[in-house]
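Every protein chain but one is kept in place in this view of the complex.
Naming follows writing order (A, B, C and D), and every chain is counted from residue 1.
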Amino acid sequence: MRQMTERLDQQSASAARRRGGGRPLGTAIRYLIFLGPAALLYVPFVLKPLIETFGLSLFAWNGVSAERTFVGLANYARALGDPIFWISLRNNLYWVVTSIVLPMATGLVIAVLLSAVRRGQRIYAGIFFTPVVLNLIIVGLVWGIIYNPLIGPLNRLLRAVGLGSLAIGWLGDRYAATPAIMVAGAWTFFGFCAVIFLQGLRTLDREQIEAATIDGAGPFRRFRKIIVPALSDQVTLLIVMSIIGSFKVFDIVYVMTKGGPDHASEVIATYMYWQSFMNGSLGYGAALAVMLTAVVAGASLAMMALRERD
Amino acid sequence: MRRRKTRHTLILHGVLIASALLTVFPLGLIALMAFKTNPEIFANPLALPGAWRWQQIGKAWTDGHFGPYYLNSLQVAVPTVLMVVIASTLAAYGLVFGRLPGARYALAAILLGLIVPLQAIIVSLFHDLGDMGLLNSLWGLSLAQAAVGLPFGIFMMRSFFLGIPKDLIEAARLDGAGDVTVLRRVVLPLATAPALTLATLQFMYSWNDFLLPLIILHDPSLRTVTLGLFYLQGGTYTLNYTMISAGVLITAVPIMVVFFLLQRQFIAGVTAGAVK
Amino acid sequence: ATTVLNVWDQFFSEEPNKLMNEFVAEFQKAHPGVEIKRNVLDTDSIRATLPAALTAGQGPDLFYYDAGPAFLGPLVEAGLVADLTQEYAARGWDKSLVDWPVERVTYGNKIWGVPNEIEYTNVYVDLAVLDQLGMKDKLVADKDHPELLTLKSLDDFKAILEASKAKGIVPIAFGNRDPGRGGHLFSYFLTLTAGKDLVDKILFGDGRWDDPKVIDAWKLYKDYSTAGYYPPSPNAISYDEGNALFFNGAAATNITGTWLVGDIMGQVADPSKIDFFLLPSVSADLPLSAAAGIGSTFAVAEKSPNKQLALDFLDFIMSKDAGKRWLKEANIVPPIKDIDIKGLDLPPMMQRVVEGATLPLSYNLDVVMPAEWNDAMKTGTQSLLDGSSTPEDVAARMEQAWEKAKAEGRIWKAH
Amino acid sequence: MASVELQGIGKRFGELSVIADLDLKIDEGEFVVFVGPSGCGKSTLLRMIAGLEDVSGGHLRIGGREVTDLDPAKRGVAMVFQSYALYPHMSVRDNMGFALSIDGTPAGEREERVMAAARILKIEHLVDRRPVHLSGGQRQRVAIGRAIVRDPEVFLFDEPLSNLDAALRGEMRMELARLHQRLGATMIYVTHDQVEAMTLADRIVVLDRGRIQQVGHPMDIYGRPDNLFVATFIGSPKMNVLDVVAGETMGGLLALSHPDLPPLALAVDGPSMAQGSPLKLGVRPNDLRFDVAEGGIVVKVDFVERHGDQTIVNCETESGLTLNVAIPGNVDTAPGNTHRLGLDSARCHLFADDGRLISRRPESNPARSR
Partner (left out) sequence: MASVELQGIGKRFGELSVIADLDLKIDEGEFVVFVGPSGCGKSTLLRMIAGLEDVSGGHLRIGGREVTDLDPAKRGVAMVFQSYALYPHMSVRDNMGFALSIDGTPAGEREERVMAAARILKIEHLVDRRPVHLSGGQRQRVAIGRAIVRDPEVFLFDEPLSNLDAALRGEMRMELARLHQRLGATMIYVTHDQVEAMTLADRIVVLDRGRIQQVGHPMDIYGRPDNLFVATFIGSPKMNVLDVVAGETMGGLLALSHPDLPPLALAVDGPSMAQGSPLKLGVRPNDLRFDVAEGGIVVKVDFVERHGDQTIVNCETESGLTLNVAIPGNVDTAPGNTHRLGLDSARCHLFADDGRLISRRPESNPARSR
């Protein structure tokens, strides 16, 4: 192919003069036309900063002073000995697990229910999808109110049903804060999962379900043994998205707890932000950023590799 | 048998309606609060407002400067959407049909962008924007947002293009179509649905974006709606639930309207682009 | 051609914001061809953006930023802030401004900023609630400062808190989701247990943060929690929500700072029922005091092409006349000497604030301390509340952070 | 093994009546094939028997037991789907054992029965693979194996071979026939492939628009179609149909006239025909003799299709009527050549204008064998 395109390049100059439509473009020109605009955006605004971030991670720098001290991998070593880094990483892992389980399970159930109704499917889907389109500030505010220990409906409800002992200060409790944020996070993601699953269910081979019916499988078993496995494409997609999203999670934590109390709900992105902007340790923040990127890349690649293998 | 089916349907709808209510409950709560007074909220956040105080929305609108902020948001979102849709489509076409040697590496570089957290590059990005004189400008914000949104756009359009049969492109080649013609007359007409979805998604992202505007825009007259909402809540030392709730409504309603209008294509596109 | 002067400040509350706008308008009128562009940011946002903006050469000419070694300090060291020492003499600020606030913006014998606001911690009290509790008579005038209210002893405070707790009213409206707020309480309690001298000794001498008196301050903070004087789960309540409790009559007292006066005037339905007092120290030999600071300071960018213009503007808003307006219109006490408040018709609470500013005030610590110390203190305020740390732990962590910062030279050295 | 009895079965989808009042009795161990054009209701009928579609009216009995409202799993039927409907995430072994694992058959017995079925189908070596790793024919075998394992009383097949290529289809066809011989189970089979219908069925049920057109032994259906629909639907190439006009009836012989045909008289049964009434004369391409010495129909070759083992000659009469002739082996001709086609009255089928067969007197009936 390469050989051919090169030959075409030589011809294209004269061909270009002759007619408009059908001339093949040279490789360089094709690169320019197709990837040029993307590169114009991507290289200066994503790739270059990314490389600079890596460079930055090798320095100690407070973000303002003129000179930066080269420290090699010291920032990385520092992370390994930093308990908050480990708390953050652990929280990220919680996020990975929870956001795979919670919104996906809810979304799957909803999708299965939706696929069974004839009328109003789109309206329901629209409603379940609404939280997906809201920005995280709104989500933070709305759930801040729900979790509010003073006026929040959650604690009111708990007290009303006699579970007053469970009415805690959700976002201020070092154990409850992260789960509480995750529930809010799930609220913004389950609708997406539901829609993806619903689409998968639509293309599901109806005969497979019927075969299982004849084989004697009841609704529950059909769901567990046939439907869920049949959605494996959707499941892997959502898992990859959840993994990436869970490691990158920032806004929702930032607007709900800023990583508190006592760094208990910190995730790497918020901790990195805090180190870079509030604590003036930009080199360290950059090292955290690089490590985060590496972890996300590793996890996604592993997941995709698993998917390929199957 | 027939009767059993009707009962099934009823239960099904019951469950779905309950879940739907639960889903919108938080938003409903906020909507109610926008009409209440602060003491009413403290008394019982769940109760209906004593009166429907529409003027509170108006006050939030003017005090929060949402008028100009809407314009700013549009001024950012529209170019962002255009840039992302155009650049993603071209790039995805190039990657799938462009016979580009080494396209694998370009793709890998783009996928990297998909997994890099924005926070990871924001410090360097900020300095680079400064060097280019793009700080404190809506254009700068547009460019940054477009660049950040681009990897997903390329990924999504690429997934779609991968689903276009190769035969179709080859038929066009045999018909004498060059790259530009194939793109313009064969691929693009087919790509309108995913492109529309991408546009919607990108619009939402741009409209809802918080971190980039926060960092890039310094002049208050340049604030976007989301930033406006943030300053409405974070800007005072006292919590005015009424104002904030009204602000939430003001910010959320348009995006929800856009979503509901485009829902059909949008959801179809989300799934088409995603599962590949 | 117009000269644009970019100003970044943090006056987002309604009244100060309005006043700033008035100043801007008036200044522009007096200086044709000058346009002042304000950028009003909240604290976190300005911390996130200003340093980078200044380094990138995209920053403001004049900015209002936290004074303190963690904030203004690095900017000074990086040469991004203009040295104003000469200007103090030239413009007479050395005479017209109160000394201790200026000291807070002094690094290495050079002055880098112009403080704008004196703030200190105090206890707001809902008189209506106090009346209801039958505790109004606990408030007494201070013997040296008859204009100021205080209590006979901390036990009286406890009595008030107990009484309100018994009535089901929140004794102290306190939200510590933003942990800096607990830091204010700590700074205040430290003033009560240790006094300014000990703090000075730690900051500038050989004192230590694990001093028993520091631990006592933490114990006080913790005791109030154990006794149930704070609302349930303060870590879950934002500062704003805590204030809202107090504003809406759901709490008896609110320990915070004078910066809240403006909001009280604006938000509380009947502001006249709110008053404030200062807590007595634990031992009688310590004077009546509070933890004070200047919050943020104005500073001029070294790279600004319009330094003099910026200073002219500062001169304009720091004049005695302007000072009166800060007081009257924005409920802010400027560090300007000898403002004649008679005839200003200030509300009684504001008059007390001005009076209190003349006390021998101690430090509101978070703004004068390095970042890691702040982190140790702030996380300490949260972990003490949920019992995961003891006062001793927190004190030890603060000392550790302090020693590290000291070794790296990242502490405030005025002289 | 069980009989299947349909009595007055009807099916409506909303307003649309797809099947109306259909009666059919299938004996124990019989292999019955439903054929008919697309959309005629074959699948619907099969799915009603399986219980996947509820009946709108009538009664359904399997092995004498009323099953009209019974759960699909309890009817003792197994179904093989066109798409195979294998569970993609399970191994072949698990696919085949799924039904048993549901009804709680112990693992040991399950394994035994699965392997027994695998042996019958010669797929023992494949049991640990996933369906994606199987070829089309192997998948088909697994699908059948899944049915066998359940040891059902009735097997249902919905176009089970239509996704396979021609060669494999032929092979699987033979295997299915052997399987039926071996298991002796009742089998109901839907197809639109005639060869399958002809070669597999004990009886063929020809359906059109939800109605049974004819039920019978394949060779009877082929040789004695009850009406024009069945006549033209079964047989490939299609039966040639000529519009003829009834002449006089003399001595049981009805004279028929057609411009291109030499005079022709058929021995018909039943009431005599009104003279001049239009009739349809059907004759299969392989029942026309090619190149008769004299008489016959004079045609010009339009087109020749040589299949190697037989040759289809597409000819045209002078009046423009198209006739297909099928001749075994290879034939020396080319487009444009002229030939005479011989018409054997014994091999002709006569239909009334509305398509009903006009029955012929036995002696002159098209023979079932040559």
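Assume contacts are C-beta pairs under 8 Å (C-beta built on N, C-alpha and C of every residue); 3 or more make two chains touch, one makes a residue touch a chain.
Owing to the predicted nature of the structure, the values given are computational and were not obtained by experimental measurement.
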Problem set entry | Contact residue for the chain not shown (choose from B:Gly28, B:Gly133 or B:Gly176) | B:Gly176
Problem set entry | Identified contact with the non-displayed chain, of D:Gln82, D:Asn163 or D:Thr199 | D:Thr199
For this session: Looking beyond the chains shown, say which of D:Ser257, D:Ser272 or D:Asn330 touches the absent one.
Result: D:Asn330
For this session: Touching the absent chain in the whole complex: find that residue among D:Leu16, D:Ala166, D:Ala274 or D:Ala293.
Result: D:Ala166
Problem set entry | Missing-partner contacts on chain D, residue numbers | 165-167, 170, 173-174, 177-178, 192-195, 198-199, 218-219, 222-223, 234-237, 284-286, 303, 305-310, 314, 326, 328-332, 368-370
Problem set entry | Those residues of chain B which, in the complete complex, touch the missing chain | 165, 167-168, 170-177, 181, 185-186, 189-190
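One rule holds in what follows: only the chains that are shown with their structure count from here on.
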Problem set entry | Graph separation of chain A and chain B (steps between touching chains) | 1
For this session: If we define chain centres by averaging CA atoms, which chain lands farthest from chain D? Would you check?
Result: C
Seminar exercise, completed: Per the C-alpha means, the centres of chain B and chain D lie apart by a whole-Å value of 57
Seminar exercise, completed: Between the Cα centroids of chain C and chain D the separation in whole angstrom comes to 94
Seminar exercise, completed: Note: chain C sits from chain B at a C-alpha centroid distance in Å of 40
Problem set entry | Multi-chain contact sites of chain C, meaning residues that touch two or more partners | 44, 48, 52, 55, 238, 241, 250
